[in-house]
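Here is the structure we will look at, set down as structure tokens.
A single protein chain has been removed from this complex, and every other one stays in its place.
For chain A:
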Amino acid sequence: MTSIKNRYRLGIDAGGTFTDFVVADRQTGETKLFKALSTPTDPTRAIQNGLKLIHEAIGVSPTELVSNSDLCINGTTVGLNALITHRGGKTGLIATAGHEDSIEIRNGHKEDGYRYDPEYPAATMLVPRYLRKGVRERVLSDGSVRTPMHEEDVRAACELFLKEGIETVAISFVWSVLNPAHERRAAEIVREMMPDAIITVGSELYPQVREYTRTSTAVVNAYLAPVMRRYVKAVDAYFRELGAAQPVRYFQSNGGLAIGQVLTDRSVYAINSGPASAPQAGLYVSAPFGKKSVITVDMGGTSFDITLTKDGQTNLNKNIDFLRYRIGVPMIQVETLGAGGGSIGWIDPLGIIQMGPQSAGSEPGPACYGQGGTEPTTSDANLVLGYLSPDGLLGGKLPLDIEKARAAVRKVADPLGISVERAAYGMYTIVNNNMVNGIRRVSVERGYDPRDFVLVGAGGATAAHITALAREIGIDTIILPKLASGLCAFGQIISDVKYNYMATAPVRLDNDAAYKRVDDLYKQLEKEGRAHLVSDGFTDETIEIRRSLEMRYVGQVHECTVDIDTFDIDATSIERVKEAFHRRHKELYTYAEPHNPVEVVNIESTLYGRIEKPKLPEKPKAGAAGGAIKDHRDAIFDASGIATRTPVYDGDRIGTGEPIKGPAIIEEVTTTIVIEPGWTAVLDPTNSYLITRDR
């Protein structure tokens, strides 16, 4: 199961507009990308359409493909849409009496700081107050029981839930993380009284200190569980019918794969899984160039997603507000901005040009699509600047209307009294600048210098901005795969199975008992994790473990996450842990306090079941750069708005190893690459362009 026995690997990435299909063929070594329109109401229909496209293109029928494939898919749209539209399951919460309101008190603040805006509404409660029932019980901060659980309270809650038609129940008690006995007993009672309900237990889902985060995570999980269960069931059944020999693997927001059962038990791991495969893909296409520190940027129609991987380790988020709900479990840090090809340019009340977050979406789309849109968008600016072909996108399947684009951009130009060209370049600059500030949030705010990274472009719209972004942020090396537009689907088929195991261990690191406690906990977690992966079919050789701790100086309240190697923790080796912490603190906050005591709060082991990856192509392809020039057009590369005569290359005809000097435009079928003056692109045999700053 852990090595590729099947001929194909099929990755499916359901996005907002398109569902991408990537097929890797082990025999030919080829990887191909297909796109079908997404069908949010019934995701299996998009899969059906995609399989049909593949059949037409390469002559492999759905049954033949599926029965010979490793299947990887994400369920992001389903979980995400349920949370956005508040259409999860009808959920009940069982909490410690006196603390039923923590998910509504929300730590007592507005999650994005103070605002005077009188129309900014409070977040919609996933569980209204009358369905949040308190149980008399109490565990204290040392794990001892202060008040034994009143089982009759749990039973009373179940009776109400049965009457109200509750299908999913979250159970979360204060300090259950140090003593889960009450939660477990409550779960037994719920299981007995409500045999059909899905049950989420806080200390099992997210065993980390912070009651509000744990309860909120459990509630989101419970809320999504019925939806995810239906989805997984439908997808599994669909593929089984087509002869799938193995269970489908689903992509999780932690950046790894899992089988469907895991995703129905831990639905909260599904919600932002779409962009979470980008880092794996980024690392993979960068590996041939010896690069392990990668920032991936993915620009689609409405949004721009950024991830960061340093020395092979991807930034994670824990304990964040996602779509206004606090979620604890680790998710790949995806910084999402409302900056896409459809982002609308406007002038704010202060007279400043802004781009987005409003988007023209796919309906009506940018003005240049000629589908009735009149607002000036990023794509309109790119067309005016000469970056996009007036002949249209997707090999002419999507024609573009330059006059409509100019008319739209005029809406920004006229009030400011500048030319359409200058306004277009302004819009382009501002959208780039928004993206650069987003890149700072994943890099500088996490203590990383973006100049130490390569920039990997993903998504259809990114390539027109990629050299400008690199220039602004100070990055010298760009890797842009020909497959950029489907890179996330590709990321799924090269990803590993990944499970997070967590425990809480609030101890000061100044005594042997503390070291032993941390050591024991790690060993316990890893024992459980290994057993889980073995049951998924992995062997010791294919299982890998990574550890991290959340640490702080005594007296601090926020922790910083420190990665450590796997070793026995004792009085000697603890110094390695402490040193790693001081170093990380200094990276992040400009100073360390090595003389002050240090404590651990939470620990985590990440277990990977390694999967053999498909190989990247290695064959060089002949063809002089000049021979690939198919056209010239005027393109604008600076704020003056003055155009430069720029060669346009046909991506299909470019040979490997041939330098293409900027200014240049390379047209691929699913993306258009803009090479600014001062940059040079070379196609690598692995089918990626290496774009570097001229020295």
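The criterion applied here is as follows: a contact is a pair of C-beta atoms (placed from the backbone, for glycine too) under 8 Å apart; a residue touches a chain by one contact, two chains touch by 3 or more; residues count from 1.
Following the convention adopted for this analysis, contacts and distances are computed from a predicted model.
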Exercise. Could you tell me which of "Sulfate adenylyltransferase subunit 2", "Electron transfer flavoprotein subunit beta", "Transketolase" or "N-methylhydantoinase B" is the UniProt name of the chain missing from the displayed complex?
Key: "N-methylhydantoinase B"
Quiz item: In the complete assembly, which of A:Gly59, A:Pro118 or A:Pro195 touches the absent chain?
Solution: A:Pro118
Quiz prompt | Contact with the hidden chain (one of A:Val334, A:Leu388, A:Cys560 or A:Ala681) | solution = A:Cys560
Self-check item: Contact with the hidden chain (one of A:Thr28, A:Ser61, A:Asn107 or A:Asn511)
Solution: A:Asn107
Exercise. Determine and list the chain A residues touching the chain excluded from the picture.
Key: 98-102, 104-110, 112-119, 121-122, 128-130, 138, 140-141, 146, 174-175, 177, 209-213, 347, 349-354, 411, 414-418, 425-426, 429-430, 433-434, 437, 440-441, 444-445, 506, 553-558, 560, 585, 588-591, 593, 596, 639
